[in-house]
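If you scroll down you'll find the structure; I have some questions about it.
Just one protein chain is left out here, and the rest sit where they should.
And now, chain A:
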Amino acid sequence: MAASCVSCGAVVSQRLLLRPRVSLAPRQVLWRAAELQSVPGPQILRLKHVTVVTTKKNVKALRRETYTVDFIKKQIEEFNIGKRHLANMMGEDPETFTQEDIDRAIAYLFPSGLFEKRARPVMKHPEQIFPKQKATQWGEDGRPFHYLFYTGKQSYYSLMHDTYGKILDIEKHKNQLQAKGLFSEKDKTTDLIGSRWLIKEELEEMLVEKLSDQDYAQFVRLMERLLQGGAAGEFVQSFRRSVTVQSEKQPIEPVQHDAQGMAFSTSEGRRKSAKAEAVVYEHGNGRIKINGIDYLLYFPVLQDREQLMFPFHFLDRLGKHDVTCTVSGGGRSAQAGAIRLAMARALCSFVTEEEVEWMRQVNSFAHIWNDVSRSSTAMHSNLPHKSSFRLDCSRLIRASANGRSRARREPAGSLPGRSAEYCQERRGRVHLRVANTHQ
C-alpha cells in the first residue's frame, strides 16, 4: 500500500506538471522541482510537494513523544531543585515547602488573568504533568516482555488472571479448612461501607490502558466474587476508594425575637442571579409575603408556588409559619428558587437536628449552579491528523471535501477534482463526486 502510493505520487507528479497540487499530511517535505526536466514541452516550474513516506516499523514511537524513564527522572530532580529555589525566593523553609505553598507562590509571582484555570502557569510534580505511559514493551529483538502482550490489554488481563488465581486460592484454602472442620463464618462485609469501587476512568489510569465498558463490568464482577469468597485484604482495598462523607454541616441560624415577642429567624438564599432574604416566623397562618405582595399575586405561575411549598411540605409544616421575604434580581423561576433556599435555611432553626439532616440529604440547601460553562471543544485543536503518513487518496479526498484540509493548507491549492478522478481511475472503486473545490 505504501509502495504503490509512492509510485502513484511519482507518476502523479509527472502528469500533473502544469496543475497546482496540494500538500498532503506534511511531515517531511521534499522539493522535486528539478527532476521533471525530462518531460518535453513547456515547463512551468511550479511548487511541488511530495510526501516521502517512511517505511520504518516503529512509527508509533515516533508519533507520540515517549518520555523515557531518564527523562522523567531528570524532570523530577529539576522540580525538586526548583522547589527549593522557589522556597528560597519566597523566604520560606525549603524543607517544609508543600505543594499548596508552591501554588500560592506561583500565583503570586505569575499573576494571570486567564479565565480558564487550567491555562494558568502551574508548577507541579512531573508525575502529575506528564501523562503516564508504558515503557517500551519489547526488547531489541522485537520480542515482547509481557506474556500477555498480544492480547492488546496486557495489564488488564494479567490483573484479571491474578485475581482469578487468588479466588481459586481462597477456595482451596476454604475447602481445606472445611475438611478439617475449622471453617468459621466471619463477618467480611464491614470494610465495604464507606468505600466504592474504582470507576472506569480511574481503572484506566491505573492500568495505563484503554478499557471498554464490558471489560470494566467484568472486572467489577470478578472483584465482587473475590470479596464473597474470603477476606478483603490489601489487594482488594487497592481497588476501592472511600466515599467522602459530607462533613459540611448546615449552619443553623439563631432564633431571634422581635418587638412583640414573636420568634423568627432570617436567612438568605441565591439562585442564578436572584438574591432572596426570608424571615420565617415561628407561629403563623401560612401567609407568605414577597416584597410586600402576597405570594399568589407575585407568582401567578403554579410551578413557582410549588417551589415555595417544598420546604414546608417536606417538614410537614404547611400553614404553621408566616414568612416575609424580599427578593431581587433573576427571573421568575430563579426568584422562586432563591426564596425556597432562604426559607429552607431559615426553617432549620425551628426544626430538630435529624430533620436538618434529612433536608440536607434531599439537597434542600445546595446551590443549584447553572452550568454556564461553554463547551470545552469550542477551540477545536488544530493538531495534525493522528493516522499514518501514507498517502491515502480517499482520506485526502474526504478531508478536502469536508474542507478540513483548508485549515492546514499550505502553499498550493486544494486537491483538485481531477486527482479525485485520477484516484478513481487507479482504484476503480472510489466513487466520489467531488466538485472542484477551488475557491
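We adopt the following convention: contacts are C-beta pairs under 8 Å (C-beta built on N, C-alpha and C of every residue); 3 or more make two chains touch, one makes a residue touch a chain; residues count from 1.
Going forward, contacts and distances are computed from a predicted model.
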### Task
Just go with whichever of "Small ribosomal subunit protein mS29", "MADS-box domain-containing protein", "COMD7 protein" or "PRELI domain containing protein 3A isoform X3" UniProt uses as the name of the absent chain.
"Small ribosomal subunit protein mS29"
### Query
From the list A:Ile81, A:Ile129, A:Val243 or A:Leu318, which touches the chain that is not on show?
A:Leu318
### Query
Which listed residue (A:Gly165, A:Gly194, A:Gly286 or A:Gly331) would be found touching the missing chain in the intact complex?
A:Gly286
#### Entry: Sole residue of A:Val69, A:Ile193 or A:Leu302 that reaches the chain not shown, by the stated touch rule
A:Leu302
### Query
Taking the full complex into account, what residues of chain A touch the chain not shown?
286, 293-297, 300, 302, 305-306, 309, 312-313, 316, 318-319
